[in-house]
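The structure appears below as structure tokens.
All protein chains but one are shown in place.
On to subunit A.
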Amino acid sequence: MAYQPDRSQYPQPRPDGSLDIDLRSGKYLKLWQGPQHPGITGNMSLELTVCGDEVVAGRTHVGYLHRGFEKLMERRTFIQCFPIVCRICVPEPDFNEYCYAAAVEELAGIEVPERAQWIRTLILEMGRVNSYLMYLGGQAGAFGQAVIGQWTTYARDLMLDRFEELTGARIYHMFILPGGVRDDLPEGFGRRMEQTLREIEEILEEVREVMFDNAVLKRRAIGLGHIDPALLDAYGVTGPTARAAGVAKDVRRDHPYLVYPRLAFEPVVAQASDVHARADVRRRDLLLSIDLIRQILAGMPGSGAVMTALPNVLHWKIPRGETYIRGECSRGEYGYYLVSDGSGYPRRVNVRGPSYTHAVALLERLIVNVNIADVAALMVSLHTYPPEIER
């Protein structure tokens, strides 16, 4: 049932603006969505208060996979943190590696070879393709289009093949480490990547026709989960969610890093700021990533070092200081705040994932007045990954 303009049967606002919800009145039901639920991204849960089939209040709950990464890193040497960081975000782990490595390099005064900068950019764009493909499947699935997820999972597998031949791993690549990257591109990598990109493009064209031209998606996603652009800064909204609201926030352009200043691109934007606009921005951003991968492979220097000599990492002390390094991941601003006290261990590592703001304060605001059946689609549209909330 759509949103009912007659609000007489729904909770009335108190003077402070909050809703007057009396759970003993028999008009409301507490409904838990998650932590194990197909309509939840990752392991978190939504505590919904529903009136009829409309959500009148929602609280988010995290903590189901807290592993204490930030604390663990305080007891490990700088190089020992490197294999830990990628595990903070499963679907797009490489941003953790890049941000951590760049933060350590900055505090330690390490120069990274140029070719390594190109390979890092390549890896990050490959990861973005993977993450968006996973998102498209989830977003379509939330509207009952299960087949899209099967197609995009196949397409993602093709990119995982490229990851495997480049890094030796499909999920946690552990490839971008302080000083550069672990290895150079294998022989013939560019040719095989081009083949993969073409196949993904073909699949995306079918996804566009079947998913985006679908009447069900248009009817349900247009107008759902509208974010007022005036709220973007108040709620720390970044990435495609901000770009779908007409604000071209993109760290790749706003705070250029790696070789992005040498690549030609414009951030993808839309205006409607609803679930449909966010899905469309991500689909077009995916095509942009494919284009960027081609630009990177064409523009990369033919040869050169990919790793700089590091001091003995077992006795590596980094001068006292603090810094913040950010990148534009598929969900928005991803950043690492690193503090060194001059010892061989980080004093503090704080991971700033976009889900931290999108999946808690923003989601709790957007979820009010949404139909129960649309909650999953709304949550997926924010493209949140809970591990980066609880780190």
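The rule is short, and it goes like this: a residue touches a chain if its C-beta (ideal position, glycine included) is under 8 Å from a C-beta of that chain, and two chains touch if they have at least 3 such contacts; residues count from 1.
In this text, contacts and distances are computed from a predicted model.
For the chain that does not appear here, its UniProt entry gives the protein name "NADH-quinone oxidoreductase subunit C", which is one of "Sugar ABC transporter permease", "Cytochrome P450", "ATP synthase subunit b" or "NADH-quinone oxidoreductase subunit C".
Of the candidate positions A:D53, A:D228 or A:E322, contact with the hidden chain is made by A:E322.
Here one chain is not drawn; of A:E333, A:D374 or A:E388, the residue touching it is A:E333. Seen from subunit A, the chain kept out of the figure touches residues 62-63, 66, 68, 70-72, 74-75, 77, 80, 106, 233-236, 238, 249, 254-255, 314-315, 321-324, 326, 333, 335, 337, 339, 347-348, 350, 352, 356-357, 360-362, 365, 390.
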